[in-house]
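The complex is shown incomplete by one protein chain, all other protein chains being positioned as in the whole.
A and B label the chains in the order they appear, each numbered from 1.
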Amino acid sequence: MKRKTLMINLAVPLMAVLFSLAVGALFILITGKNPFFVYSILFSGIFGNLYGIGQLFFYATPLIFTGLAVAFAFKAGLFNIGCEGQLYMGSLLCAWTGCVFSGLPGLLLIPVCLAAAAAGGAAWGFIPGMLKAKTGAHEVITTIMLNFIALAFTNYIVTSHFFVPGTVRTPQIAAAARLPAIAGILPGFKGSSLNFSFFIALAAALAVWYILYLSRFGYELRAMGYNPAAGEYAGVDSSKMMIVTLAVSGGISGLVGSNYVMGYKYYFEQGFSGGVGFMGIAVALLGKNHPFGIIAASLLFGGLSFGSLLVNSVVPKEILDILQAVVILSVVVGNTVFSRILLRNSATGDDKPDTQRADAIIGEQVSREGLRRK
Amino acid sequence: MTDFVLNILLQTVRISVPYILAAVGGVFSESSGVINIGLEGIMLNGAFCSVVGTYYLGNPWLGLIAGVTGGIITSVIHAVSCIRYKVNHIVSGVAINIFAVGITKFFLILVFGSSSNSARIIPLKLITFPVIGGISPVIVITVFIVVLAHVILFKTPFGLRLRACGENPAAADSLGINVWLMRYSGVAISGALAGLAGAWLAMQQSQFTSNMSSGRGFIALAAMIFGKWTPLGATGAALIFGLAESIQIHVQTMGVNIPSQFIQSIPYLLTIIVLSGLIGRSEPPAAVGKPYPEELSL
Partner (left out) sequence: MAFLAVELRNITKTFPGVIANNNINLGVKDGEIHAIVGENGAGKSTLMNILYGLEHQDKGNIVIRGKKVRMENPHVAISHGIGMVHQHFMLVRRFTVAENIVLGREPRRGPFTDIRKGLEKIREISDRYGFGIPAGEITGNLPVGMLQRAEIVKVLYRGAKILILDEPTAVLTPQEVKELFLILRNLKEQGHTVIFITHKLKEVMEIADRVTVMRKGAVAGVRQTGETDESELSRMMIGRTVYLETGRKKAEKKETLLELRGVSLEDEKGVKALDNVSLELSSGEILGIAGVEGNGQNDLLEAVWGLKKTSSGKIYLMGRDITRLEPARARREGMSYIPADRQRHGLVLEYSVAFNMALGRQADRSFSHGIWKMNFTGMREKSRQMISEYNIVPGNPGAPAYSLSGGNQQKIVVAREIDRNPSVLLAAHPTRGVDIGVVEIIYKKLLEERAKGKGIILVSSELSEILALSDRILVMFSGRITGETSPDKTCEEELGMMMTGSISMQERQ
């Protein structure tokens, strides 16, 4: 059973990617170009040299953060689509901290700025958590709405209060607050924007993995995600858990600031994210909400983002945007189709479900909730 | 002074039309049980199709129809993945939004050779009314649609069945109602209306510009929730949101400075407030977002 599930977890994303490449080929054909030619530019551009690899990792970095953020909440049964807003709040606070506390030494300023990024995001995640826990307002809607409020708020700040005249960005953060670029250490990566934030992202993935699967906190969090009633029975304070989970999730989103603000441009700029908050949903989905899967998925989507620049001279780079959407849809559709097949096979195979489970399957409700009697 | 007020009101209506259309569309989709946060993307595709339609067919009315068709096609993708493949509605909606941005830009480059905007198109002829002057026929159509939507949803068997599918699909199914068909219809209607909303945006500017829906689909979503999932309520909410924007624009020209970002946040703030039940709680249809028949997911 476990093996089969694992197989699906690998086979579905793989097939989805292949299917999407095929769809992409169709679009390339529409433009009258040779798909193999375009794809070869893509692959050689990314994997042909260290610069390409560096850019791949650079583009993957924010996606790892947002993917982890979505997955962390999802494991608790919460759908955080507010990463976009959370990362804006986190990044702005990060930039502000990096400017205002410029007097601090680097050893201190860097952690402080990271904390600020996380805190800004966490605050923005705390709100929907609080609203859900206290009033039952659905987090999907509230996080969408908070995205726009965050956008408006940061926009207001960088147009009216804290900005470089003539731009919509903040001043640069203190030199001490900046994360070192990898190219500065390993010259092979020259020209690539890859910076230390990538390792922070990997560390975050490791931490999320540990918390979810090896800690008691994670045990309780996932229990609540699977079955809130059982979680409560078992003494998990669901309100507190919701608030903490969404705040942590927001905090992880906020760390996106470490890549752009602390490691790349050294300032906050309106519209810098390019939608990585929303892409986090796709990344989590493709990575099956598992931290390591998310790293892999981030590399794929990061590759598509970077790749779109590579092929832009030959075909419209939007082809790769379309690919991202196709990957999402084919992964989720593939999951459904494969689960159906698996269910059919396992029923005739060795894992015979008992009568009651069969009853549940034939009966009206067979979803996660459906396994429970109503 | 009356001119000033009239101007504000007319502008309110113009701003609100896409919100109203998409929000009423959202009401249909969600009443049938399918969450549609893809309104934004549907609107964008509708806008693009209407421009291409007008450009090639030379008639803005045919362009309008093309926009509606584009909206329906986009929404059917959403419907198939949500209904046939039981994909999480939010995920599917997010994908639709990403997809729309990519595909419209792609064809924008292919058709018009620019990544930012299309060629200009012939606008719709205005209808002239006494006092208020010339207004777009789409406004008239919108008024008609709102009334029709209310009647269909609450006074006809189709509406009753549609709502039953969003509240308790098992019950509807047990009475021989085809839940899938109802849900497909609901989503397709939302696609048509959001497509029309997009077409309106394009007609207003006489061209398509990249990513021109710019969050209006989400404001429509907010209007739908604020309007408690009814066509009249959603329309009222959309008008309130439009009025706020309109006032902000006029006040700004008069030199009074309210941060525009504050006005922009109003719809979202209000939505959060009603959703939290701080003022008059708004609750979605009971089975919205739930696939039918429910199925084991691994």
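Basically, a contact is a pair of C-beta atoms (placed from the backbone, for glycine too) under 8 Å apart; a residue touches a chain by one contact, two chains touch by 3 or more.
Just so it is clear, the model here is predicted, and its values are computed rather than measured.
The residue touching the chain not shown here, chosen from A:Phe19, A:Phe101 or A:Tyr219, is A:Tyr219. Listed residues B:Asn7, B:Ser116 or B:Thr156: the one in touch with the omitted chain is B:Thr156. The missing chain lies against chain A, touching residues 1-2, 211, 214-217, 219-220, 222-223, 226-227, 229-237, 344, 347-348, 351-359, 361-364, 368, 371-374.
Considering the complete assembly, chain B touches the hidden chain via residues 151, 155-157, 159-161, 163-164, 167-168, 170-177, 286.
Please note the rule applied: only the chains that are shown with their structure count from here on.
Listing the residues of chain B that touch chain A in their complex gives 35, 37, 77, 81, 85-88, 90-92, 94-99, 101-103, 105-106, 109-110, 115, 170, 215, 218, 221-222, 225, 259, 261-262, 264-265, 268-269, 271-272, 275-278, 284, 290-291, 293-298. On the chain A side of its complex with chain B, the touching residues are 5, 8, 27, 30-31, 79, 81, 131, 134-138, 140-142, 144-146, 148-149, 152-153, 155-156, 159-160, 275, 278-279, 281-282, 285, 316, 318-326, 328-329, 332-333, 335-337, 339-340, 342-343, 361, 364-371.
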